[in-house]
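Excluded from the complex is one protein chain; the other protein chains are retained at their positions.
And then subunit A:
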Amino acid sequence: MRSRITYLQHDVSQFNPSQIRVRKDSIELSKLDAAKEHRMTFAFSELPRELWLALKQCHELHVRWVSMTPVQGVGPYVSRMSPGLHVFFSPLSEGTADRLCPLIKKVFGDGMDCVSPQESFISPPILSERFSASSSLQYYHVTPSLKDLVAYLKEKICPRSDEKCIRDAASLLDAKYLDMDYDAISHSLTVTAFWDRACPNSPWTETHLRRESSETIEIGVLNAEKASEPEEQSLGGFLAVLGQDDEPKPTLFSFPSRHHALPSSPIKYRAHFSQPTGLHPTLHLTFSSPPVPPSPITSPDAEPMSHSCALHAYLTLPSQIFLDRYQLSDPLFLSSRNLRSLRSLSGETDLEAPDWVVSRWGSAALIELASPADSRLDHGENKHRQNEWTASIPLHLRYLSPRNVSAASNGGRGSVGEWLAGWKNGANANNTVTTPFPWPPVFWACAADSGDKFAVNPFDRTNLGYDGLFGRQTVFYHIEPEALDGGSFMGLVNIPVMDTEWARWVELGTVWAIALGTVWVCWVIGKVVFQNRNRKQMKGDKKHR
């Protein structure tokens, strides 16, 4: 097993090298105010049997779990995704991957509607002809926490006596995201966990121990430096490899990066629904000031890269919620909502299907947003700058299966916390069901000079859903979301449902109404026929006489 533990300090001026103490087989860190990334690489032989049996059925597997609390991006750790569990998967050319779904459910929670890749996963399109590093199948579930994973690790993976293993597993409860990557070529599983700060709000004080000689542990205590090139990032600080180094070695290195924070910009966005949501919720993305394309990092005065940048939102839509691609095809409609185009839509897009006939988890959409830069009203731009800027995405709800909602005790759920408290039963007293909606990440996608260089980045993060929809030569500038709803990056939609308490009444009532109507019409017809016959007979009698 190889481990790489990176601390990225928030404030380097508070740092003193004595906070790192390297011993022969261990390293001690004290009071580091930093973000932390822990990356572990396992060989096949080091994995439990059920895990590698499932992995052997995959060509590629990328699991991304993201916390509901927005990540505070630092240094190279600025890429964003919707909160929840994302699985990107490419099957082997032959054979079925029947072990994948059972494993995902076992590890991340039983409540998932994962049956098999064929039935539950969607196929994102391949938009860029020149390249696709993206996986062929995609799955998503609104998994609010990693507690099932932690329980699985504690019970199934950690040896009973290994307290450090149990403690490490428990620390995942505070992680902001967790990545797992496997591909059939390298035959190894990489697990990366990220914390944007030590939790609860105390600095990191930790000891890392090398317990076997086969184990490699590399530790870095770094801080972001000013990069000399655009599209690059620089890190400085100290590195140490356990067992090799006696003391931390100073370092300074630069690398090209795929993901960046929006340079020198305080702009944030807020995602919210217009209320009431009804059956056609509108998702608003409100920017604190009109979004402007990023300027190159080195020279903020340079021309904004508007010619090669476009603003996007990537939506992960659970099956209850869907987009109408035809509605998003009219230029007038789009521009009236500050949208430019629906770049990609895949998954469950049937406009007529109710939720209970939809087998896959939902759909994923990439939408290009309009920004003031492409509106021709340039003269008003200064006025724009002080105002908020809102892009509105029209969504629609599927009908949910009727259920017994009267029995649910609690009222409508206003906050995500309340939703979490009762999310298993999901029903409210006012005949609605509360469904979580992961807010979308919003970013500028800009053309880069060359794409292959990004793989050099030791912190490169790919397979995030949206990156596969762009060419390899794309740089992403992420806009930071405003924390909402008690610090959660998840919205809630109340979906009206039919109460089955009424089922008997509806059945009886409808049948009686139809029967009554039919009988009455038949009676009227009968009367008419009878009268006509009488009249005719009378006429006939007259004639006979």
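One rule holds in what follows: a contact is a pair of C-beta atoms (placed from the backbone, for glycine too) under 8 Å apart; a residue touches a chain by one contact, two chains touch by 3 or more; residues count from 1.
In the analysis below, contacts and distances are computed from a predicted model.
Since a chain is absent, check the UniProt entry for it and pick the matching name: "mitogen-activated protein kinase kinase", "NADH dehydrogenase [ubiquinone] 1 alpha subcomplex subunit 12", "Phospholipid-transporting ATPase" or "GPI mannosyltransferase 1".
"GPI mannosyltransferase 1"
Among A:His260, A:Arg360 or A:Arg403, which one is in touch with the chain left out?
Of the candidates A:His260, A:Arg360 or A:Arg403, A:Arg403 is in touch with the missing chain.
Among A:Leu92, A:Leu209, A:Ala513 or A:Met538, which residue is in touch with the absent chain?
For the chain that is not drawn, the touching residue is A:Ala513.
In the complete complex, which positions of subunit A touch the hidden chain?
276-280, 326, 330, 332-333, 335-337, 349-352, 354, 356-357, 399, 401-403, 405, 430-432, 494-500, 502-507, 509-511, 513-515, 517-518, 520-522, 524-525, 527-529, 531-532
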